[in-house]
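Removed: one protein chain of the complex. Kept in place: all other protein chains.
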Amino acid sequence: MNEQHELEHHVVSPKTYIIIFLALLTGTALTVLASYIDLGEWHIAPGITLFWNPVVNLAIATGKMLLVVLFFMHVKYSTKLTKLTVVSGLFMFLVLVGMTLSDYFTRAWGRW
Amino acid sequence: MTDSAAVANSAMAETGNSHHGEHPPYQRHHFETVDQQFDATNFAMWLFLLTEVMFFGGLFTAYLIMRNWYYQAFVAGSHQLSIVWGTANTAVLIASSFTMAMSVWSAEMRRKKSLLVYLCLTLVFGLVFLGIKGIEWHEKWEKHHVPGVHFSVESFVNPQSDPAVYNEYHDAPLAPDMAQKTEEYFFLYFAMTGMHALHMVIGIGILVFMIFRARSGAFTNGHVTFVENFGLYWHFVDIIWIYLFALLYLISRH
Partner (left out) sequence: MSAATIISLPDQSTARIPKVNFLTKENGLLSWLLTTDHKRIATLYLISITFFFFIGGALAGLIRLELLTPQTTLMAADTYNKVFTMHGVIMVFFFLVPSVPATIGNFLIPMMIGAKDLALPRINLLSWYLYMIAGCMAIYTMAAGGVDTGWTFTTPLSTHYLNTHVISTGLAIFVAGFSSIFTGLNFIVTIHKMRAPGMTWFRLPLFVWSNYAASILMVLGTPVLAITLVLVVLERTMHIGVFDPTYGGDPILFQHLFWFYSHPAVYIMILPGMGVISEVVSTFSRKRVFGYTAVAFSSVAIAIFGFFVWAHHMFIMGISNYAALVFSLLTMLVAVPSAIKIFNWAFTLYKGSITFETPMLYAFGFMGLFTIGGLTGVFLGTTGTDIHLTETYFVVAHFHFVMVGGMLMAFLSGIHFWWPKWTGRMYPEKISQLAAVVTYIGFNFTFFPQFILGMLGMPRRYAAYPPEFQALNVFSTAGATILGVGYLLPMLYLTWSLKYGEIAGDNPWQATGLEWQTQSPPLTENFAEIPIVDHEAYDYEWLEKQTAARQQQEVA
């Protein structure tokens, strides 16, 4: 109980906030720059191609999201319950998107 | 570290008070302790954000599937968005997130004046964001890119008719049926940015309310729950925009 108490009232210092703020602005600049360059593609297998641009784009967005969640939203200093809540939110989001897409991507495979 | 110590000290002072059976005025009757109240409301806010994730999740799913089906239309559609305005808006929203985080810090440190300054800055950034969004939407209206109401495929079957965009991207004209699908892109664009803007408007309403309350010292008496929870909401709205910016503006840029 005592330990939790300490955790909840952890005050993040303005210095951290400024660093994160600058990191987020840098991320934004990077992602805009990256979007102007054709990063090419990767032919994993016949018919399956991975384009690097959207991957990099979303990876930077996810990085920014993590910075906001961990520091601005104090998840790094929060209880396990809060962390679990965040993770379960992301997980269910991925289930919704992933399992729906699994139907769309396997339609072309035809019958078995 | 000194900040934490200061708060811990003041928290100790409060516990000292409650030994005499007195609760701080902001503690609601059904909670045993202030800590329990803070924990409960904070957790509730997180659960609410969980529902928001799933709410936007439906839109993101629709976007991903439509994008896969009508790839060329989505590329051409995204070329119509202004990357300058989009980047500016992202910076503005990140700045507002930063000032919001500083508001939470000010409330925790019980600095009324700086709390007010940061809340007002957050409000201003929020309004600037909506203003820029308004400019962009207005441009869509002028170019007949509002789906269902005011839409023409002219810029997509005949890209030269739109020289500003054509000179930058040199898009090939789309076949008429694919060009029609740009309306899907703009439908999702308006649905997603509109839903996001609605969240911003609600947030700004609450911000105004908070500024009025903060003037009478409401959040600098040790009861930071409201500011803290609103901060969570505001950062969440920021996160949604980070993804919207990536998916709508940048993904088909090169």
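Note that the chains are named A and B in the order they appear, and that numbering of residues resets to 1 at the start of each chain.
By definition in this document, a residue touches a chain if its C-beta (ideal position, glycine included) is under 8 Å from a C-beta of that chain, and two chains touch if they have at least 3 such contacts.
What you are looking at is a predicted structure, and each value in this text was computed from that prediction instead of being measured.
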* Asked: Which shown chains does the hidden chain touch?
  -> A, B
* Chain not shown: contacting residue from B:Ala62, B:Ala88, B:Ile204 or B:Ala218 -> B:Ala62
* Structure fact -> Checked against the full complex, the residue among A:Leu39, A:Ala59 or A:Met92 that touches the missing chain is A:Met92
* Structure fact -> Per the whole complex, from B:Phe43, B:Trp137 or B:Tyr166 the residue touching the absent chain is B:Phe43
* Asked: Where does subunit B touch the missing chain, residue by residue?
  -> 28-30, 32, 36, 39-41, 43-44, 47-48, 50-52, 54-59, 61-62, 65-66, 69-70, 147-149, 151, 180-181, 183-184, 187-188, 191, 195
* Asked: Which positions on subunit A touch the chain that was left off?
  -> 81, 88, 92, 95-96, 99-100, 102-107, 109-112
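Definition applied: only the chains that are shown with their structure count from here on.
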* Structure fact -> Distance between the CA centroids of subunit A and subunit B (whole Å) is 16
* Structure fact -> Listed in rising order, subunit B residues that touch subunit A in their complex are 3-4, 7-8, 11, 35, 38-39, 42-43, 46-47, 49-50, 53-54, 57-58, 60-61, 64-65, 68, 83, 87, 90-91, 94-95, 97-98, 100-102, 105, 108-109, 231-232, 235-236, 238-239, 242-243, 245-247, 250-251, 253-254
* **Of all residues in subunit A, those that touch subunit B in their complex** => 5-6, 8-14, 17-18, 20-21, 24-25, 28, 31-32, 35-39, 53-54, 57-58, 60-61, 64-65, 68-69, 71-73, 79, 81-82, 85-86, 88-90, 92-93, 96-97, 100-101, 104
